[in-house]
Each structure stands twice: as structure tokens, then as C-alpha cells.
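Before anything else, here's the structure in question.
Of the protein chains in this complex, one is absent; all others appear in place.
Our next item is subunit A:
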Amino acid sequence: MLFFSYFKDLVGQEVTVELKNDLAIRGTLHSVDQYLNIKLENTRVVDQDKYPHMLSVRNCFIRGSVVRYVQLPPDGVDVDLLHDAARREARGG
């Protein structure tokens, strides 16, 4: 649940989602759900010349199971807050 809440806080920010097929999609985070499925708006594929498969797609839904990395804006991470929350979760409280 921790990362679900975490991603919910990032809604509206610009992120790059790298998939497990090496495709990287950049866009504005629109929403996340419990499976960490991600919806992006104003999307563009990072290497469009190599991957023209999504040229006519501006909004997309990415299944959580195919996400390898989510690259975040540097100021989108409050490391201390995340540390504290992770410790709390690890303690079971």
C-alpha cells in the first residue's frame, strides 16, 4: 500500500515509465491503482525513431506487471518521508 499512496502523491507530475520490453514512455501521471497500473497523459515514446509503434497515442494505460522502472522528477521524492513510512511498515504498524 505504501507505494500506491506514494504514486498517488505524484499524480500530475511528469514521469518516464520504462517497460520490460525496453520501451520507455514519458508523460504526465494521470492515475494509479492498487495493482500499480499507470495512466499517462500527453505521452511520447522516448526513442520515437526506433519505436514508432505508438505515434498516434497520446493517452495510455500501462499494466503494472510490465513496468520495470518509473523515473521520477528529482523533487518528486521526499526520501526522509519514504524512509520513515517504510520503517513503520516494516515494524508492522
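The rule is short, and it goes like this: a residue touches a chain if its C-beta (ideal position, glycine included) is under 8 Å from a C-beta of that chain, and two chains touch if they have at least 3 such contacts; residues count from 1.
In this text, contacts and distances are computed from a predicted model.
**Q** What is the missing chain called in its UniProt entry, if the choices are "small monomeric GTPase", "Ras-related protein RHN1", "U6 snRNA-associated Sm-like protein LSm8" or "TBC1 domain family member 15"?
**A** "U6 snRNA-associated Sm-like protein LSm8"
**Q** Of the residues in subunit A, which ones touch the absent chain?
**A** Looking at subunit A, the ones touching the missing chain are residues 8, 11, 19-23, 25, 30-33, 37-39, 43, 50-63, 65-66.
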